[in-house]
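For this depiction, one protein chain was excluded, whereas all remaining protein chains were kept in their positions.
Then we have subunit A:
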Amino acid sequence: MRTRRTRLTVLAAATALVLAGCGGGDAETPAAGETEAATEGGSEGGAEGTITIGIKFDQPGLGLQDGSEYTGFDVDVAKHVAEQLGYGEDQIEFFESPSAQRENLLQTGQVDMIFATYSITDARKETVDFAGPYFVAGQDLLVAADDDSIEGPEDLEGKRLCSVTGSTSAQRIKDEYSAGVQLQEYPGYADCVTALVAGAVDAVTTDDIILAGLASQPTNAGKVKVVGNPFSEENYGVGLPKGSENCEAINEAITAMIEDGTWEQLLQDNVGESGYTPNEELNPPTPEPCA
């Protein structure tokens, strides 16, 4: 009898722990320090706890994990915005957010915000909120450094084009510009660049700033170049969980960093080496009003 009672107690305790764990994941994260931070506005080191920010880990120039360090334009903007929300650099936890998982990570509260080349689209607005945009990218082409035959998407007829599985960019070229283009798809842009350097494909397509980041990598420097003729408009926003209270504060932080020149400096530091300059008509952008 005694052992049975002990077992029951243990079981009850374990169940309670599991339930507590489940509840915490959803409810705690947004409340942990964010609301506090929002009211305190720009005060330094005001917020307690940590903030989890979703970034790419594999995109040079934007979000790249380098040992225990994180580098890139998205990462630097994220640090700057977090600082304005009251989180010091030691209070930020970076979390990998691959494209396909971004909505899910926000909905389940695993990350508090996302800076990961996240284009603002209507379909995504159904499930998440956006602050920003903090950058306007455009689809462009990356070609071999000595290739002058490709100057825009119209020149790809009969050529071999590489992009990432499930991305919108390659399909757009096929549908709108060159119906005769051949598409190769890989899981990551690094594979595409490998194939481009080997001469197996003629061009790689995605947003210009991503291509510029790839072109600035030491191993690719001098072998590839960004064509510099963007033909679409991708508004990179800050992904937030639905109903987040931080949107206004983030927009203020973005506007401030554009006005004081930090934005341009960060861009130059991260992708300037490839000789890339963003589309000047659209950059720097003005954040949209929060919903």
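Things to note:
Keep in mind that, in the parts below, a residue touches a chain if its C-beta (ideal position, glycine included) is under 8 Å from a C-beta of that chain, and two chains touch if they have at least 3 such contacts; residues count from 1.
As a convention for this text, contacts and distances are computed from a predicted model.
Name of the non-displayed chain as stated in its UniProt record, restricted to "NADH-quinone oxidoreductase subunit J", "Histidine--tRNA ligase", "ABC transporter permease" or "RNA polymerase subunit sigma-24": "ABC transporter permease". Among the residues A:S99, A:T262 or A:T277, only A:S99 touches the chain that is left out of the figure.
If you put the hidden chain back, the residue from A:T50, A:T71 or A:S167 that touches it is A:S167.
The omitted chain makes contact with subunit A at the following residues, 99-100, 102-104, 123-124, 126-127, 160, 165-168, 180, 182-187, 191, 194-195, 198, 200-201.
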